[in-house]
Every structure is written in C-alpha cells, then in structure tokens.
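One protein chain is absent from this view; the other protein chains keep their places.
After this line comes subunit A, so read on.
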Amino acid sequence: MNYSSRRFSPTPPDKGSFPLDHDGECKTFMKTYMQCLEKSNYEQSDCRKEAKEYLQCRMDRQLMAKEDFKNLGFKDETKNQT
C-alpha cells in the first residue's frame, strides 16, 4: 500500500486528442523527424524544424486544429496559420 499522499492523477491534454492518421498522410514527415532524432542522438532541440513540419502536415490535412506556431512553442519563426 502506497502511503504517499501524493497520487498521480492523469490530466487531459490541453488541445484534446490527435485524430488518428489512418491513411498515413503525414507518415513521411514522421519518418523525417525520427531520422533526425536518430542522427542527433535523440536531442529534440536539433529537430525542431522537422517537428514543426510534421505538425504543419497535420494542420494541412485536418488532422490537427490550425494554430499559430508561437502558441505551440516554436518561437523562431512565427508563421501565422489562421
């Protein structure tokens, strides 16, 4: 029995659930991102561009609500997607 008073409570995601990419429309972007991660020893800050491109792909195909990248933590380029 865990006597710790602090119990983990899962919380819902801020922007809800990603719809599944059933048709693999953004698979190539995912692959590019994963390759980048492998090359940079899984240092995610080296692969911001690829991550952004993946999310952009999702937005373009209605697999993600369009959002200003500034609000998604991508500060370098503030492309307005609305």
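Keep in mind that, in the parts below, a residue touches a chain if its C-beta (ideal position, glycine included) is under 8 Å from a C-beta of that chain, and two chains touch if they have at least 3 such contacts; residues count from 1.
Just so we're on the same page, contacts and distances are computed from a predicted model.
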Among "tRNA pseudouridine(55) synthase", "Trafficking protein particle complex subunit 6B", "Cytochrome c oxidase assembly protein COX11, mitochondrial" or "Large ribosomal subunit protein eL14", find the name that the UniProt record gives to the complex chain excluded from display. "Cytochrome c oxidase assembly protein COX11, mitochondrial"
Residues of subunit A in contact with the chain not shown: 4-18, 20-22, 24, 26-27, 30, 33-34, 37, 41-45, 51, 54-55, 64, 68, 70-75
